[in-house]
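Note that one protein chain is taken out, while the other chains of the complex remain in position.
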Amino acid sequence: MKVIETDIAVIGAGPAGLAAALEASRLGKQVTLIERSDDLGGILQQCIHDGFGLVRFKKQLSGPQYAERFIEKLKASDVSLLLDTTVLSIENKVIRAVSPREGVLEIRPGAIVLAMGCRERTRSQVEIYGTRPSGVMTAGTVQRYINLEGYLPGRRAVILGSGDIGMIMARRMHLEGIEVLGVYELMPEVGGLARNVYQCLIDYDIPLHLSTTVREVFGKERLEGVRVVKVDKNRRPIEGTEEDIACDLLVLSVGLIPENELSRKAGVLISPVTQGPVLDESMMTSVPGIFAAGNVSIVFDLVDYVSDSAEAAARGAVRYLDGQAPSAEPLDVIAGENVASLLPTQYRVDYVGDELSFYLRVRKMESNVRVTLRQGKRVIKSKKQLVVRPAEMVTLTLSREDLTLIEPDTPLEIHIET
Amino acid sequence: MVKRLKRIIAEYVDTSQFPINATVREDGVVILEGEAPDWKTADELAHRVAKSKKVRNVINHLSCDGKSLAYIPKKELIDQGRALGTLDEADVIIVGAGVIGSGIARELSKYNLDIVVLEKGDDISQGASKANNGMIHSGNAVVPGTLKAKLNVEGNAMYSDWAADLQFEFKRIGSFGLSYNKKDRHTLWLSWIAGRLNKVPGMRFISPDTFLEMEKDVEVRPRRVLYAPTTAYVDGFEVTIALAENAAMNGVRFHLSTEVVDVDVEDGVVRGVVTDRGLVKGRLVINAAGVFADEIAAMAGDQFYTLHPRKGVIAIFDKEKKGPDRSLNGRPYVHQKNTKGGGVQRTVSGNPLWGPNAVEILDKTDLSVQPEDLDYVMGSGSVVCPGTKRSEIIASFAGIRPADYKEDFIIERSRVVRGFIHVAGIQSPGLAAAPAIAKMVEELTADELGKLSRRGDWNPIREKPVVFSKLSPEEQERLISENPLYGHIVCRCETISEGEIVDAIRRPIPAVTFDAIKRRVRATAGRCQGGFCGPRILEIIMRETGLRPEEVRKQGKDSYIVAGTIRDRCDEADCCETRASAGVSEGIAQETGAHHESD
Partner (left out) sequence: MESKLICISCPRGCELLVQTDERTGVFISVEGNACMRGSSFAETEVNHPERMMTSVVSIRGAKHCMLPVISRRPLPKGKLVEAVRAMRSITVEAPVKEGDVIAEDIAGTGIDVIAARSL
């Protein structure tokens, strides 16, 4: 069994892992980047549509182009790469991994950055009855089949869920000659960005049905059809509104959740708010020396923020190794009014970074609001926002000066105030 | 008797509106014909008729909306099969590769007999054998005096040997019957009495405290607890595959995707069967066709029972979910008829399993799950695990119990034709009884064919396939150095390597569909439900079998995974990702290594 000693081990070479590895390497640490597949860039390589990188590069890049910018830098860096290497377990900060060429590896890092990304919700997490035929797939799987493998996943498609990937795949399938019969959304509002409704659905006359869901699937072998039904405001089916649609492909775009399999094995606490690990301001988990980056920490809407969060995690890991990690008792950051999910969920007052960004997602759309971070009755930071939507992440960035206003005793709260 | 039958019918159905005809055959079999108001009524009526001791069994040809369970010959397939000529020849033809057919095949493979198993599905274990709760019942839930009761208790005891020889996952940890109040105490006493009469070993009442000590996750304190220590748990599919593989190792030939459509009988003697892929000649046909066994019997001219499909839905939860390890049965709610009730337990892989329920249906292939099925399963399970939400279910599926109206096993030589053995009505506890059923059929076979001579080279051992994630790092290291495919993890949810998937494809009964691979190695059975590993498994199946992308199936001939391609795909050996891994298996790791670095 080969043993590898390294300063920082980064698990996953998607956008988060690439950014974390580069940042830690830039700060002078020896980094080992572990990737399960034989390719760098993670999910970006199958996201061939454009729209990435506006915040970071002021350009609308496609997924592979965004990845390429990091991959080029990585090749020029001294980050050691372990491709085709799957991590099996993390115990006491010792990583055990396997690869076809190296066999079993034991990696002993000073700090770990978890960057495994997120996973899609599946059929079993939505209430769909009926049979279990082939032809029911998540949007990400369809994306992989078409964009990476060149397969035709079906000929007549219905999409359940109006998440961004669902809408983007509606357009992509349409352009490849698949008949897209409609996008069905359980909620009364669209799940993804407005611009995707415009450029993916409206552009190609693909109908969007809100407050409507797929209730049942038919077909003993291949999918033969679905039954859609309208739902009331409590999301219960309205009898008499059922409609059967013949199709051979049901694409599920019903949400993403942080990938927790390894996080759990490593023993880190999982937050019921983000459904990812509990993280402090330095992106450190409840296990000292284990950090989380990108969609492991919270599902971001933009890859640019994924990269930012990963760099923050890398800086946290470097400070940890240098013995400068904050050691104060963490204050909880509480998700307040209309906040569905937020990052970080803990803050330590002896944090020494220059600035700190809070990322949050709202439960419902509201206009003319203030995003406010409070400590007790005191406002630490507040900013005006024209509109907040569940599909879009809200950021609140605190400068060093803002951070000094935080007292070491009372929990922090973030609210969307109308 | 006709008069009595008429009375039974008139008591239950308005015969002025629905004229129902009952005929009594010489052999005591009652045939019901006519139009019934609905299937529930038709089914209940047949059950009431079957209650009479004088009735040997019931053939239910009652129809509802033009549908019935009457056998209709598949003329086109029969003609097609006859036209194709001989597919195979053997001494013994076993119809159906479920746990019963495979168990019989393995038992008979000890002898100098040429045996074929014909299975219409594209994998073994396609019916009730795969869709059950995996419980090896102790025998205190079956009516004393029945064949079921005898074989249940015998079969349960024989499982230890099966598990040792065939190396499937087997946990003999017992089960509990519970009562919560005075009202349901009665049910518990009945199962105690049944257990005593059936001679269930070790069964006894234990104190609720002992019970709560044994099942730490249970919070609701019962009043009385009946403990049956011999109850065990398996994965029905794994048992079946182990039996079938061992049978195949010992020379039994399995023909998958081969449907028996007729039985050739000449002068009252069986000559063979007609399948959709040609004729199979043989001296003895063993009918282990699950829910279709009544149709095979009809083909042989000896139908004396109808198998009425009774659907049961099971819900599976994440391994992390708390819950009892052993089956808990008996809860303060009204039991459904004709079911062991469905409990709360854990699969041998550690997932909590709830259910099944029991619903009589008319379509033997209807495996759909409806909201009311899960209402029942959730309702019953929530008594033991309160606060469970439906959204916690990670998978639900339906199975069909092949029940006859006497609700007992039918295992006997045909009284009408020579060379035909019925093994029908094997519903719960059929999995538990399977070893005893195989033994019994072994004796019936000797009765049919005369004394059987034993083979000298019979090997009862089936070695367990590699389960990479359960090995020590040293063993993993050794395995990868022998075959690098074990170092390539394909399924991240269950940690399954490419090596294990290739093993499944290359074993004695090849797994070449998604579901076949799922049942053998659990790939696509995890949290992502195949979203991540599906595309990789598709590539591996293509590489190993030479199938085109659109020819790869989930399960069943129309269940394609992808419909074709959107672009030309390269097919050079050194080209794509997974094809490169094939190179690794052939010992050209160096080259692929270089390939990676050049990227």
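Just so it is clear, A and B label the chains in written order, and each chain counts residues from 1 on its own.
Convention: a contact is a pair of C-beta atoms (placed from the backbone, for glycine too) under 8 Å apart; a residue touches a chain by one contact, two chains touch by 3 or more.
Given the structure is predicted, the values throughout are model-derived calculations rather than measurements.
> Out of A:V278, A:L302 or A:A335, which touches the unshown chain?
A:L302
> Can you tell me which of A:Q30, A:Q199, A:Q275 or A:S357 touches the chain that was removed from the display?
Of all options in A:Q30, A:Q199, A:Q275 or A:S357, contact with the hidden chain holds for A:Q199.
> Which one, A:L54, A:M187 or A:I245, makes contact with the chain that was left out?
The single option touching the absent chain is A:L54.
> Just checking the interface: what residues of chain A touch the absent partner chain?
38-39, 41, 45, 48-51, 54, 60, 62-65, 67-68, 71, 146-150, 175-176, 193-195, 197-199, 203, 301-302, 386, 392
> Just checking the interface: what residues of chain B touch the absent partner chain?
Output for chain B: 566-570, 572, 574-577, 580, 595-596, 598-599.
Assume only the chains that are shown with their structure count from here on.
> Contact residues on chain A for chain B in the complex?
Answer in residue numbers: 1, 36-39, 83-84, 86, 88, 96, 98-104, 106, 119-120, 122-125, 127, 129-134, 137-138, 140-141, 144-146, 148-155, 176-177, 216, 220-222, 248, 261.
> Taking the complex as given, what residues does chain B use to touch chain A?
365, 367-371, 374, 390-391, 393-397, 469, 473-474, 476-477, 480-481, 484-489, 492-493, 495, 497, 514, 527-532, 534-535, 538-539, 549, 553-569, 577, 580-581, 584, 589, 593, 596, 599
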